[in-house]
Structure formats: structure tokens, C-alpha cells
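Right, I'll just put the structure down here and ask away after.
A single protein chain has been removed from this complex, and every other one stays in its place.
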Amino acid sequence: MHGFPLLVDQHCHGVLRSGPDRGTFESYLTEAQVPPPPGVSFFDTQLGFAVRRWCAPVLGLEPHCPPREYLDRRAELGTPETTRRLLRASGISTFLVDTGLPGNLLTPGELAETSGGEAHEIVRLERLAERAADTARDTHSFLAELSDGIREAVRTARGFKSVIAYRYGLHFEPHPPSTSEIYTAADRWLGSRVPGGRLSDPVLLRHLLWTAVRTGLPLQLHTGFGDPDLRLDRCDPLLLTDFVRATASYGTPLVLLHCYPYHRGAGYLAAVFPHVYVDFGLTLSHTGARAGQVLAEFLELTPFGKLLFSTDAYGLPELYVVGTQLFREALTTLTDTWTAAEAWSPEDVPRVTAMIAAETATRLYGLT
Amino acid sequence: MHGFPLLVDQHCHGVLRSGPDRGTFESYLTEAQVPPPPGVSFFDTQLGFAVRRWCAPVLGLEPHCPPREYLDRRAELGTPETTRRLLRASGISTFLVDTGLPGNLLTPGELAETSGGEAHEIVRLERLAERAADTARDTHSFLAELSDGIREAVRTARGFKSVIAYRYGLHFEPHPPSTSEIYTAADRWLGSRVPGGRLSDPVLLRHLLWTAVRTGLPLQLHTGFGDPDLRLDRCDPLLLTDFVRATASYGTPLVLLHCYPYHRGAGYLAAVFPHVYVDFGLTLSHTGARAGQVLAEFLELTPFGKLLFSTDAYGLPELYVVGTQLFREALTTLTDTWTAAEAWSPEDVPRVTAMIAAETATRLYGLT
Partner (left out) sequence: MHGFPLLVDQHCHGVLRSGPDRGTFESYLTEAQVPPPPGVSFFDTQLGFAVRRWCAPVLGLEPHCPPREYLDRRAELGTPETTRRLLRASGISTFLVDTGLPGNLLTPGELAETSGGEAHEIVRLERLAERAADTARDTHSFLAELSDGIREAVRTARGFKSVIAYRYGLHFEPHPPSTSEIYTAADRWLGSRVPGGRLSDPVLLRHLLWTAVRTGLPLQLHTGFGDPDLRLDRCDPLLLTDFVRATASYGTPLVLLHCYPYHRGAGYLAAVFPHVYVDFGLTLSHTGARAGQVLAEFLELTPFGKLLFSTDAYGLPELYVVGTQLFREALTTLTDTWTAAEAWSPEDVPRVTAMIAAETATRLYGLT
């Protein structure tokens, strides 16, 4: 991993400003929303093992020390120092932060300062709509605020993110809704919404997607696995095929996040549609010792200039370290193997590595 | 594989009391129900090669000896001695036997005696219903007998098994049917049923599932590949997602069997829903030389405390030997590789091995 380039983390979230206490640390190691049953621990997963392996040394401990010892050391150092050490060990120079998740989290600016890197915002479309709904007097002002919010984001953010996969599924009707459909749906939603209520109306979700597509900023789409709110079989990125076709003429980059276990289909979309890109997101972190084989599957059909690194880290700074270390080790091991077998040329390796690590994201998001 | 723990085979069937003759041995090496076309042999499969590799030495032959030689030796030893040798070589201490398959098979008690281990029953729900239908005078007595049969099974068996995947598909309506729906469906089925007819009515199949869930005993569900009676795309365990959600509050363990080629989605369900467990069943036996890579895919998202060993052996005692040897070798090879790469700690290996081999099954099924 000698000479590995600095990384652009093209999809991540903030880390907790304080804590978590021991009892909740484990809950950040899983996409589950409730504790495991007796006899099962979320430390006994590929992600849990990867945290012990890669993060313990950053805090001055032996790799794979027991969870209790790791948490003791974390408490001893305190959250700010733990966060500072882990972020600085990650080798990330630029963070593109989806600010749409809840929690008492560091802002992008604080993340940048703590890590010594820079950070930019990715605006989550559904959160924008929910905020507009929180304050709008009526349907008309809701839609106007939404429109203003998107326009504002174009000035301040680097891209958009949609979680329509969670809120409805990727089998949505691919074409933009009409103005009257939008108005009717907004009326209905605002009329029945309890304060803080989530947006799951498919017409409004599609309206958000299409408004974002028309701005030309990259649009990140959750696909593949995540927490139990989603139905995984409705998160297959191939369900987006007709939407991909419908948006082709705009040229707006569509960035498919995570993808697992449908990452081979995502690679196909990236191979045949110019504006489709693929990101492995939380997939490498959660598959740990298997990250190399899973990354290799992403690299079957995806053109090398269309695959992007990210950690999808959230809450724990450990997830930045795990996401970066697993990626670096996985890619290095793969390219070593492929050059040893003479399937790849050694001269191509740094070039392809640079694309995935930073260059493609730099180009897509207009970073410098 | 030194020091590998004794195994709990949490899903298997009986072995043939006599035979099979040479002509039918091959038919037990496949999920096909008719002979192969000219030029094709079911010995020329990963499972066929694995039988020659692992079973020949148990009968005193060279590994990989030709099928004819193996079958000669088998005939020479006779069925009882062949069965005794193979079962005792398997390293299984406890058998959980689904007694719902046809054939002149050893009972769980005989399996225990022959192997020197112990055996418990898993009751196949559809068989229970079909037996009740064989004897019931009318709809009312059918439903009463069914209910009695389930109550009886709670006293005598360790869990239930459903093959709704075969009989209908996993895309069934997730909620319990109403009493009047059940009554109507039972009426219809009994009225049109020929003696020995299979249950494939989705209302009654769901009634069985929900009756079993309410008992709290572990419920095994066939998912993934099997014989040509099923439509594999309707056996994706993700189709169970809404049923998994609907049953969450009961806490009844749902054990997804086989899963292939949808095992990564099964791992997701086990990762995010506390009551979901995963078993690789016949997958390792049928993928043979590939068992290590396939097992590795199960171990991507599945929490290590939620994966269970089984052989799904049926008919041939060879399938016990193949299922156990492939599992031991696959897991040992994986954990050796992962510890050599420092991705896993050597201290964790026996702990995780013990979970998969026996401990999780021991806890779930209340074994000792």
C-alpha cells in the first residue's frame, strides 16, 4: 500500500460529537435497529473484526484486542482525541458529506478541521422536502421552498443524494410527474403529515429526482443493502434501468451507492450507460475480510474510470479507518495478484488506483 | 481440521434402509428427477467428485477411485456396514431430522443408534397437514387434527420445517389468514383432493406457518435451490422480508435453509432482523470444490452467531460425509487464510467455528 494516493470519500456522514457510550457503540457496527438476540454480538461480524484489526493500533493497542479493552481505551482518550486520531489516520483528503442523517454529528466544517482535510456538502433530497414541509404555509409555498432549496444547493453543495430506495423502492415510474400530479401529491402529503413525518410519496420522490437531474449536479442514489427499513429486492439498481434511459440526454451523473449484492448488475449499467457511475460505499466495510473478493466483483464489468471510493462512514470515526484500510488493502492485493499473473500490467496499476481513489470523484464533483 | 468440534447437523433426512442399487445411486447425487441425457453423468459434478474424494477412503479405497469401483465396494460391504462406517466417519453428534420425506428410511432413532450420536425430530408442516387430510372426516376435524398435530409436535420435536417455497413460492401474502379464509380454503382443498394429494393452497400453507410461529419453536424454511418442482426465482429469501417483519414480535427463530444462489440476501436478513438465522444446507455439498468460496459469501453479512451448519443429507450416508468434510475443510481454509492475512485473530477462530458447528444450533433448539 506504499504510495497509495490520498482519498476522496465521495459519500459519508458526520461522526458523533460525543460518546457513544459502550452500550451504543455496538449499535453503530450494524444496519440492524435493535439489539441482537442472546448469544449474538455485532462485534462478531466481518465489520466488528475489521474495527478491532485496523482501529486498535491507531489508539495504541494491539490489533484484534478484545472489544472491552478497545472501548476502555476509547473512553480513556475521550471522544475528541479518538476522533482526531482516527480521522487523521484515514488518509482521506476530501469528504463529501451527506448531511441528511440524524444525530449530534460534526458538521462538514468540523470534520474538515478535525481531519486536516476539506469537506463539501451533498444535499439529501428527501430531507430538503421534509424541512420545507415543516415550515411551509401551504402547498404552493412548499413547492416554492423546495425549488428554492434545490437552487440554493446548486450554489453551495457538490451533489444530491436520494433515498427513494428506502422510501419507496427503485421500481418507481421512471418519467417525471406532471405539474398537476405534483400539486395533488403535495396537497395530499401535507394534509395528512404529522410533524416530522417522512416523505414516502412516490410522486414527490420522483419530482425531487427529476428536479435534481435537471440541475446537472451528480445525483447519488442509494441502492443495495442498508437498514431493515428497506426491502432489499426492491433496491436492485437494475430496477433503475428505465430511469437511467430517461435521464440519459441530460448527462447528469448518476452515482449508484453500495449496490451489494447487486453490484454486478450495477457494473453492467456503468458499462453501457455513459452517465452511470458506481460506488462501493458501505459494502467493503461490512464484508471485511471478504472486501477484496467483493471489490473484484465490482471490477468485472465496471469501467475503471467509473468506480468511486467511499466509506459511507456514520457516527463512528472507526468507520473511516475501516473503510479506507479495507479499500487500500483490497485493491493492492487484487492488483498485485493480477500483475503477478500478467493479466494486468504494472504500469496500469497506479493509474487505475488513482482513478478509483480520487480522480473520478474530483472530475465529477468539480473538486480541485 | 485438527481439533474441529463435533457437529450438530441442524437439517437432514434419513438414509435408505437398503440399497440403493447401482442404477439409482446416481439419482441421489442430483436434484434432478429424471436421468441425464446421453454423454452426461451426475458423477461428473462437484458433488460427484466430492463423494469419490471423501467417501472412498472411508470404505478403504483410494480417494477418487472410479464410480464403478466405489459402487462395487459398497455392494461388497452391504448397506448396513456402509451406512455405519460413513455415519461414524461424519463427526456428527446430533441430528435434527426432517421426517417429511418419502422412502424406506432409517428413523431418527435408528440414525442415532447407527451413528453413535443422538437424533431429534423436525416436523414438516405440509406433511402434517397431508396426514390430517388423509384421515379427517370433515373440515372441522381436519383443522382440529392439524392443531393437535402441531401441539403434539411442540412436545416431541425440536422445530418445524416448511416447504412453502416448493408448494407456492416465497412471495406469499405475509399476514396470517383469517379463520373464515382458513375454513373456506380447507373446505375447497379437502373437497377436491385426491388421496395422497399434496398441499399447495397458499391460505393453508400460511396458516401452517403462522400456527408454527405462534409456538415459538424454530421454524426452518426452504429457500434457494432444490429439485425442479420449484421455481428458483420464487425461492429468493428476500421475498420473505414482509413475513420476517410480520413475525418479528414473536421472536420465533426463522432459519433460512440452503439459500443459494441468494445467500448474500439471506445474510442481509440475518444481519438486520434479530430472529433470522441462516443455514447453508445442501449448498456446500453440491458446490464441492467451490464450497470454500460459497461459504465465504455466506460469511460476508451474516453475523457469525447466526450461521448454522447442516448437511441436508438424504438417502445416501455419503451425503453426511461429504457435507461435513466440505464444511470442515472450507471453514478451516478460510480462517487459515484470514488469520494469515491478519484480517482475523487466531483467538477468534475456535470461538466462531464452535458457533457455526454446534453452539448456535444447541442454543436455538434447546439441545444439551
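We call the chains A and B, going by the order they appear; numbering starts again at 1 in every chain.
In this text, contacts are C-beta pairs under 8 Å (C-beta built on N, C-alpha and C of every residue); 3 or more make two chains touch, one makes a residue touch a chain.
A quick note: this is a predicted structure, and the numbers were derived from the prediction, not measured.
K.L.:
Taking the entire complex into account, which one of B:G60, B:P228, B:G251 or B:G366 touches the absent chain?
P.N.:
Looking across B:G60, B:P228, B:G251 or B:G366, the contact with the absent chain belongs to B:P228.
K.L.:
Identify the residue among B:R22, B:H64, B:R151 or B:H175 that touches the chain left out of the display.
P.N.:
Answering carefully, the residue with contact to the hidden chain is B:H64.
K.L.:
Can you say which of A:F4, A:Y183, A:Y250 or A:W344 touches the chain missing from this structure?
P.N.:
A:W344
K.L.:
What residues on chain A make contact with the chain left out of this view?
P.N.:
Against the missing chain, chain A presents residues 236, 238-239, 241-242, 245, 251, 264-265, 268-269, 271-275, 293, 296-297, 299-301, 303-306, 338, 341-345, 347-348, 352, 355, 359-360, 363.
K.L.:
On chain B, where is the contact patch with the chain that was removed from view?
P.N.:
30-42, 44-46, 49-50, 52-53, 63-64, 225, 227-228, 231-233, 260-261, 286-290, 293-294
By definition in this document, only the chains that are shown with their structure count from here on.
K.L.:
If you average the CA atoms of chain A and of chain B, how many Å lie between those two points?
P.N.:
Chain A and chain B have C-alpha centres separated by 37 Å.
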